[in-house]
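For this view, one protein chain was removed and the others were kept in their places.
Labels run A and B following the written order; every chain starts at residue 1.
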Amino acid sequence: MEGIFTLAPLLVFLPVLGLLINIAFGGRMSEKVIGWLASAAAGATFVVSALLAYALWAANGEAVTVPFADWITIGTLHIPWTFRVDTLSVTMMLVVSGVGTLIHIYAIGYMHEDVRFKGDPKRFRRFFVFMNLFIAMMMILVSGDSYLMLFVGWEGVGLCSFLLIGFWYDMDTLGRPSWANSNAAKKAFITNRIGDFGFLLAGMTMFWAFGSVQFGEVFGRAEEIAAAQPGIIIAITLFMLIGVTGKSAQIPLYVWLPDAMAGPTPVSALIHAATMVTAGVYLIARSWPLYTLVPDAQYIVALVGAVTALFAATIAVGQYDIKKVLAYSTISQLGFMVAAVGMGAFVAGMFHLVTHAFFKALLFLSAGSVILGLERGHHHLAHHKGHEEHEEVFDPGDMRNMGGLRKRMPVTFWLYIIGTLALAGIFPFAGFWSKDEILLDAAKLHPEVFALLLTAAFFTAFYMGRQIWMVFFGEPRHAAAAHAEESPKIITVPLMVLAGLSLLGGALNLPGVHTFGHWLEHTIEMVEHEAHLPAWLAISWGGLNPLVALASTVLALLAIYFSWLIYGRKPLITGQIDPLKKALGPIFTGMEHKWYVDEFYWAVFVDRYVDIARFLADVVDWRFWHDWFHEKVIAGTYNWLSHIALNRYADQKGIDAFFNGLGELTKRAAASLRRLQNGFVRSYALAVLLGVVLIVGYLVIR
Amino acid sequence: MIPLNHYLLLSAILFTMGALGVLIRRNALIIFMSIELMLNSANLAFVAFARSFEQTSGQPVFNGQLFVFFVIAVAAAEVAIGLALIVAIFRVKRNVDVDQMSSLKG
Partner (left out) sequence: MDFTLIFFYVLAATAVATALGLLLSRNAVYAALFLVLNLATVAVFYLLLGAPFVAMAQITVYAGAIMVLFLFVIMLLGAEKLPQGEVLPWQRPLAIGAAALLLVEAGYLLLQRVRLTAALPDPGTWENSMDALRQMASLLFTGYLLPFEVTSVLLLVAMVGAIVLTKREKGEPA
């Protein structure tokens, strides 16, 4: 049985193999082969994860580390690449690879149509290369045995996010040539980078305090370090929180996720719903030994999550783009998860992570199906009506263009309903069980968090209801919607699988049985809070509190009813302004404009940064450094040196003058000496006599 | 009993005057004659020394005298050639002023 654990490196290398084959031979393969190859790689990863899970279950959940390679060995610093197979990481592996495989299969069909709608079929291969790369990076993240390996995967998925958001890098979402998509990708990367900086600070502080970043060593010594320097643990956990707000899109670094919807829908589903964004939650869950030592930091985490949940939910109410609603919904649900793990309810948080992966992926993919349906209708119209129709700018994702789609796309409709009900937390769908657990824990531990989350749950149900009425009911508000076509099986079948999981996913952690909870407890020690609970909270049907459950269900149903009142009873017609706008006025405008957070960031941070950059570039670099220092000081001095000092003075006046003078001297000497040869014999004779006189004189004197 | 240095002094005086003649006079023939005067004074010195050696060694010493003999012979030859040269130059230049013969000037 131990042998199975040695398969762990395959988690990373099977997707790498897939992407390498696609890079090398993809040019010669058909789209089907490329897509199915990538999906097979993801599927094989899922098989390995399942095997590891089985082996772990057989070993009673004892964590296993599989050393793979030595990475850094400098002096006392030793960081190997080790795979950690424990219940927590295996959970993540299964979710990522399982949902990932389904999305790969979906993407075969989706991208086949999308590259044709956007007009560049040659990019099909790139997509699957990047998707496999993402799976590989995510696997590194969840299987790492040290914070550094985790960070490698963390950065890697950030890169893949950038590559995939900016997949249509030269267009905007409607296919027009633009910087919009690449800007969205840049925004995602840079915002994540800020979070990564926090993570790095945490890592460095950890290394400084513990001397290691390996999970085993850090968690083993956590209590002792906390006793000696409690501030360090708080610092580490809060720095990590910064990283989490970046990767898992919490306040204040969530702004990239709505823009990330510029990427193709499978990307939104995989990365920005099911897997990458959950990395932050995983990080906190993994670091439970550190967090449980600092309740103050935990409270901050929980608050951040709860506030984000409510904040994002309010924004979702005012969005018109089908994917943007889901994006803010994701931020909101991540807030739930972060709040949960912040409060110490690690099982609840991870459970919600799993169920959220199911129904959010389902929702995104179904939204993709809807968008494709509208695109098909639009093209159908364009072909029939000639090319004048193409002049109009048509946004297939705008819900105001939709309506009545339940008749045109029934399969998608029912799948969407299942996803919505799961998200809203209606019994017996999966979301009910996981969200309810979080609410219960919040109620027990922090009533204010409970209030925030409950309100967020209300809004969740409301905006999802709004979405359903606007998209699927009423009459089509655009000709494209009237001609929308249902998606092929390759798209709808993975959705059905996800729908099944959304329906039955609750079974993972049913009250009383708590399969998932027991599974996770092998890795995470759960502490039961027996603090004085009011009577109504103390009721427990195997862990489920009926009052809280009832309250949340009633609220959800109320919210759906309200949404029906506003959007369902009198369905919107073409061009009609959203009824809530009239009702709420400026509040709705705020929701619609995302509470102007992006504008605020731009004005305060980005524009100031650009100003500083421009100042440094123009003034410091060009005017000071280049124009003045280099030109005047260095070049000027050098030129002065060479032209004036050396050329004029040293060379011309000095050396030339000297040598010219030498020649001049010789000439003059010669000219004057020449006159001795006057041709007169007498003077020669005189010279001889003078010589004689001198010599004799010398002899005399001597 | 004339001391030797008297003769030598006389020889020096004559020599100097001959040199002066060479330097000062412009007539080539006069210059030539001055040269003969110089040779003559040298001869005088030779003979004086010959006599002085004879005095010190006791034996008659004729070397000095023979030398004078040769000098006279050579002087004769030299005069012949020199005068021939002067005649040849005279034919071209129509005078014997040495200052006129200064074409080899630098």
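Simple rule for what comes next: a contact is a pair of C-beta atoms (placed from the backbone, for glycine too) under 8 Å apart; a residue touches a chain by one contact, two chains touch by 3 or more.
Please read all numbers here as calculations on a predicted model, not as lab measurements.
A.B. asks: Spell out the interface residues on subunit A facing the chain that's missing from view.
C.D. replies: 678, 680, 682-683, 686, 689-690, 692-693, 696-697, 699-700
A.B. asks: If you put the missing chain back, which residues of subunit B would it touch?
C.D. replies: Residues of subunit B in touch with the missing chain: 1-10, 12-14, 16-21, 23-30, 32-34, 36-37, 40, 43-44, 47-48, 50-52, 54-56, 60, 62-63, 65-66, 68-70, 72-81, 83-88, 90-91, 95-97, 99-100.
Please note the rule applied: only the chains that are shown with their structure count from here on.
A.B. asks: Could you give the separation in Å between the centres of subunit A and subunit B, each centre being the mean of its C-alpha atoms?
C.D. replies: Computed from C-alpha means, the inter-chain centre distance equals 123 Å.
A.B. asks: Residues of subunit B touching subunit A in their complex?
C.D. replies: Per the touch definition, subunit B meets subunit A at residues 19, 22-24, 26, 98-99, 101-106.
A.B. asks: For subunit A, which residues count as touching subunit B in their complex?
C.D. replies: 674-682, 685-686, 689
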